[in-house]
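Have a look at this one.
As you look at this complex, bear in mind that one protein chain is not there, while each of the others sits in place.
Now for chain A:
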Amino acid sequence: MKNRAEVIVIGGGSTGTSIAYHLAKLGVDVVLVEKGYLGSGSTFRCATGIRQQFTDEANIKLMRYNVERWKKLSEELEYDVNFKQTGYLFLATTEEEVEAFKENIKLHNKFGVPTRLITPEEAKEIVPPLNADEFLAGQWNPTDGKANPFKTVFAFARKAKELGAEIYEYTEVTGIIVENKEIKGVKTNRGTIKADVVVNAANAWAPILNEMAGLDREFIPIKPFKHQLVKTEPLKEGQIEPLVCPPAWNDSYVLQDGEDGGVLCGTGLEYGPTYDMTPTYEFLREVLKWATRIIPALKYAHIIRQWAGFYAKTPDSNPAIGKINYIDGFYIAAGFSGHGFMMAPGVGEAMAELIVKGKSHVPLDWEWYDPHRFERGELRSTAFQIG
């Protein structure tokens, strides 16, 4: 293991591996440490969705840029991450929701996202087994999509290593060395690594690392909430390709996994804050109640897996991205509140440029995601979140 680097990234999920890759691409000597295996925190537990349909300018713009990155990512990383633009379809059950959809669509269109209002009949053409009679209209954007989280993290890590980055799995940070308010390195269970810059990309575990650096744990109040998914046996592809979500049905959603056609089912039943990852029977019953109402034929599909992961939530469900002003050389990109995977390409690029150049060309609104906003008592409008 190296004992010195220019930058240490803590956390080997989609965000951390993307930051490491983009830093290595800029010629930075970077080390990434991950306490488990790559992706073991939240990335490999996610529902794979990539969406631009947010309800505020900052997240829409950041995700619009991200989709442009996702489109070229397999080619850039020379590894197929299986990105597919299969869309996101939201469904309305009341007239009030239809009106809200119209407002959302105006906002999306203003920033170049081609969302449109569709009829239940059109929705059924897109998702043939849909229980379309229950819905009044759809909010449909065909340019949203999904990708394979396993392959994405693997591809970022592989390319980062090719460019000279070192990645240490099963390496847990036990201390962050700060002298005179300057970062000096990290202590791990496998030895000390010195560096002048440390990036906290530990998402659900980020507050623990902030505390190790001498900051108050509540300074950036990220809390882990247990969310779960169940998956059916592989089904014929092309039936539920988009993510389909009636928000009024407890934010429940279904979509076919882009790898094997199995249907992923999620719902808004969350537990926490907790670091427990045990799946619950209550969730299994709840999620299937909604999933079989959205797609009645799903009652004949076999459930083969259920697992849990964290939404690392901030009070406004927007991540904390940027420089921590109290300690020279300390940066954070954490608290993604369920949106880390979809944002990873652009956030990694923006963070790498911020560290190297002090600014970035990525359309990321640094003020919106400012890690210091919580201590100032400022909250953003809540980022639109499902399941």
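Following the convention adopted for this analysis, contacts are C-beta pairs under 8 Å (C-beta built on N, C-alpha and C of every residue); 3 or more make two chains touch, one makes a residue touch a chain; residues count from 1.
In this text, contacts and distances are computed from a predicted model.
Candidate names were "Zn-ribbon domain-containing OB-fold protein", "(2Fe-2S)-binding protein", "Thiolase domain-containing protein" or "ABC-type cobalt transport system, permease component CbiQ", and the UniProt protein name of the unshown chain is "(2Fe-2S)-binding protein".
Between the chain not shown and the residues A:A291, A:I324, A:V362 or A:I386, the one that touches is A:A291. The chain omitted from view is touched by exactly one of A:G16, A:G39 or A:G387, namely A:G39.
Of the candidate positions A:K72, A:K110 or A:R305, contact with the hidden chain is made by A:R305. Check A:E76, A:E169 or A:D196 against the missing chain and you find that the one touching it is A:E169.
Counting over the whole complex, chain A has residues 37-40, 44, 150-151, 154, 169, 232-234, 259-260, 279, 284-285, 288-289, 291-292, 298-307 touching the chain that is not drawn.
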